[in-house]
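Note that this complex is displayed minus one protein chain, with the remaining chains in position.
Then we have subunit A:
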Amino acid sequence: MLIKVLGFIFFIHMEDPKIQPQVAQTTAMKVLETHQGLCEQEELLEKGEESPSKSSVSSPRKASSIKAKTEAMMRLASQRGVSRVGEQERELGRHEKFQAILKGPNINLHELRELSWSGIPTSVRPITWKILAGYLPPNKDRWDTIYRKKREEYWSYVQQYYDSRLEEIHADTYRQIHIDIPRMAPLIPLFQQDLVQDTFERILFIWAIRHPASGYVQGINDLVTPIFVVFLQEFLLPNDDIDNYDVRKLYHDALQQIEADSYWCLSHLLDGIQDNYTFAQPGIQNKVFQLKELIQRIDVSLHEHLCQHEIDYLQFSFRWMNNLLMREIPLRCTIRLWDTYLAEKDGFATFHLYVCAAFLIHWNADLLRERDFQGLMLLLQNLPTQAWTDKDIGMLLAEAFRLKYMFADAPNHLSGAR
């Protein structure tokens, strides 16, 4: 399926590496439609079984029907309850398709990645993320053992290390985490609960002291939120509002399970981008540099406009790299974005660079209207994405995919711009 999409893009853009934004957008739409169309065709060919195939350890409420649950979770996913009937049906269809892949004793990772690339239905997102992150193996028979082992391991770390947060050698790390947690999402009541903040503190502290090469760096705290929210959603009732959910309502060990699972998934994620957070942050510096090279290549007028007004790419895109765009787009969009990052090889590192490039050129017209340094900087640090939905992220991803295809495996294509 991807091959077809690839061929299509390649055909369109082989001859002209300097693509006008409008053309790019149309292409992005077409890629999306093609991709979606293919998925739907395949959906017609198979009917998934209507039984949840999750492990007994992780499925908290087997009684609720899939349909009710999916609908409820869709409301959560959109967070403001904006979802139309057509979209609900499509999500149900996709849900069944995921169930078909997830039901086997051995899950086909390749198929799961391919399907996940275009977004994961909220109902199967927790389990799919755990598999794609590398936390759970494709062999389902081993899940119960892995869950038990990993959760025990995490809590033994906590027992072993957490008290040392007050010792002098770790005091700086702990203090930084402790002052950052309340400042993460101050307006969402969920994150202001002591139980939740304690959870985040333990996850981040344990991760930091087990990864001394980077330690805790501001921004890593952001990366826990999508994971935590996705794993928590699995335990919510259909009418629960996640923003205001009181975690004391959870079963005693549910929060402990969420915490341990979040820790391991965060660890896997950070393994892929650790050089973003080591001394002098070389991963970020390189990506900022590559972003600049890429924009110079694909949107000369925008690049020259930024240069002319002395905008330094580091000044605006550092945060894009350091916080994986989480400070630029709403949380629900980050979650959708991560479906693809998890599905894509090296998604949080390499592919993120192309997403950033697509994100920058998305604002091309608005940026070109700004006539001075301050205006540009103010726009760049407050890009109006509040109303963004999964559809906007889908467009962004399609464009990023096109850019990656054109440049990632053709370094000379990129260096030719200098």
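FYI, contacts are C-beta pairs under 8 Å (C-beta built on N, C-alpha and C of every residue); 3 or more make two chains touch, one makes a residue touch a chain; residues count from 1.
Here is the rule we go by: contacts and distances are computed from a predicted model.
Peer 1: Can you pick, from "Proteasome subunit beta type-6", "NAD(P)H-quinone oxidoreductase subunit 3, chloroplastic", "Rab-like protein 2A" or "Ribonuclease H2 subunit B", the UniProt protein name of the chain not displayed?
Peer 2: "Rab-like protein 2A"
Peer 1: Among A:Gln99, A:Asn322, A:Thr340 or A:Asn364, single out the residue that touches the unshown chain.
Peer 2: A:Asn322
Peer 1: Check the options A:Val288, A:Leu302 or A:Leu367 and report the residue that touches the missing chain.
Peer 2: Only one listed residue reaches the unshown chain, and that is A:Val288.
Peer 1: I'm checking contacts with the chain that's been left out. Which of A:Leu195, A:Leu237, A:Cys307 or A:Ala365 qualifies?
Peer 2: Reading the full complex, the residue touching the unseen chain is A:Cys307.
Peer 1: Given that one chain is not shown, which residue among A:Pro105, A:Pro186, A:Pro212 or A:Pro384 touches it?
Peer 2: Once the missing chain is taken into account, the touching residue is A:Pro186.
Peer 1: So that we can see where the missing chain sits, which residues of subunit A does it touch?
Peer 2: Touch set of subunit A with respect to the missing chain: 176, 179-180, 182-184, 186-187, 215, 217-219, 275, 277, 279-282, 284-286, 288-289, 292, 307, 310, 312, 314-315, 318-319, 322-323, 327, 372-374, 377-378, 381.
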